[in-house]
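A protein chain is absent from this complex, but the other protein chains hold their places.
Chain nomenclature is as follows: A, B, C, D, E, F, G, H, I, J and K, assigned in order of appearance, with residue numbering initiated at 1 for each chain independently.
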């Protein structure tokens, strides 16, 4: 079995609905541009407030993609 | 355009329902006492356990308010 | 009142549904083996991705149990 | 039971006597200006040296106060 | 000499000119609302980019104010 | 000399008297359940406040025990 | 409004003149290869010394770019 | 598929030979007392020096074990 | 001398043999896709355990590449 | 007034009595070899355990000394 | 080529003018006492405030010097 290698990308997903939805949304968008993502790790949870309400969750996360995929 | 200035407040929101609800609840209560909050950043997620069940989520977060608002 | 003492355990809960559900699931399983858990603190939120979708949330947390309980 | 909310304040207590005394002194002074403090967490212990002797302990700590108390 | 006590405030200064100017601007605005600031510590340096140029520096810093000043 | 191995446990000691007493109290209680503790490292110092007074120090620490002791 | 997504890139800008100039220089070079950068956050400030003089400032920063821009 | 749960243990492996050997040694000893370890993460690398030579490597690591295994 | 600029990439190298071999393997694979890497910095050392043996070392590291190379 | 410069030294004080005494002891010994120490900052509190009792406190701290003193 | 070795010193530079000037000033003073400094890394930026103005920047940095230079 050859040694695998991976690259970690740091992405930001956003959602007006929930922090989990921001995770899912960011990963779905990243999948369109980077192949074969296999795990994520949240590094920060932020968000926007307007008129005393949370209007957007922004979750920053690292995602792993194969570096050597053909 | 004059330079703006902000103050960051660290608050704790709580909820028996979910961690996102604890975020929303803390921000709504902070809005009653501090004007014009515009973003938040989660610094810690904790909670209370009773009889093996999560009975309260406690989310600590920083929120930003205008320092120089008239 | 005698001085109490506690031990902190680091556990990982998992769920295909949500990060809060992963917290609840981990605590319920830990309760089967460790008595009298009274609070938790999230230390990391990770997860598994398959075909561009989040298939599992994995939440690492510290939980507190009484060290000196009879 | 309504959801409670808290604000964390970062204060510095000082004492020529001991680091625990600096904690107690800071909390007693903070109590004069902020109501209902219920816990503290030390974030840094520093101090002043003169002629090779510790002349002042300075303890930085976060303290929690009710945000929504009437 | 009675024990002094201090409160640390976290503020954000901004400037289109430089990061040092953002520090100075934030402190000058904070002085209008909080008395007797005596030191600051930078905790984060961020900024805004438009058309490939830095249009605003934002410096987050902690500043110390006397807690017990009459 | 065979290679030794150790396990680190994270415990919380409490005391109404002082933070050092909380360290000592936690270690004495942990000794009743884990053998041969040989060092500790403080990871956090917290405490409880009631009526503006510190009523309990809570010190979180890691302690080391032999993993392979017969 | 659809959910936006972003990617964070970590870049290093250099300058013999000043740390702010290193920030500006890095961002201008990154703009040539990555579109629509909208904010930066400094993660480290380093530099080179020769003959007791600072000959180069090196500022490491994260910059944000749209992940899903057409 | 039921939700799995894990416990993280923090252990210290030692070796006079190399840091990788300290990792292997600690894991082999931990396996005698905890079943089904599946991954490790190094948290600290230390060691002992005598007469200017490294006489022992000590690697602290977290290891994961199934919490709910029958 | 014009100001240089760099981009930091976070990669993961793996090896069944040793942690240094995982570093070398990751860098050799990254070189196939990114030109002119000039330094690395380890950010995490992890690995896989099977039957009480380390079967794979996984080293996460940042590597630096020229941003403005023609 | 010319610009002052300082060097920070990291020292370890020990005491069988208390953590504050370990601070004082380390500073008194450091004063014998380094002149004009003016402040300290605790970076770690550790200690030795024998037979379930704390037999030594070890406090690691940074101390500041004038770099340019004649 | 023999293996080189270095020592890192932590120094504090000060300036009433700017944070970059505090870096330069500290390095120039350190050069009088330590030979062959070749790089620096900022670890903290602080400063003094008087009457609402920044009167001194204090930059803490690590600098590298050859350990084995004849």
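What we mean here is this: a residue touches a chain if its C-beta (ideal position, glycine included) is under 8 Å from a C-beta of that chain, and two chains touch if they have at least 3 such contacts.
The structure presented is a predicted model; accordingly, all values stated were derived computationally and were not measured.
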| item | value |
| --- | --- |
| Interface with the undisplayed chain - residues on subunit H | 18-20, 44-50, 52-54, 57 |
| For subunit J, the residues touching the chain missing from this view | 9-16, 22, 25-26, 29-30, 32-33, 60 |
| Subunit K residues that touch the omitted chain in the full complex | 1, 3-8, 10, 62, 64, 67-68 |
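Following the convention adopted for this analysis, only the chains that are shown with their structure count from here on.
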| item | value |
| --- | --- |
| For subunit B paired with subunit G, centre-to-centre distance based on mean C-alpha positions, whole Å | 30 |
| Gap in Å, rounded to a whole number, between the CA centres of subunit J and subunit G | 38 |
| In subunit C, residues with contacts to at least two other chains | 10, 19-20 |
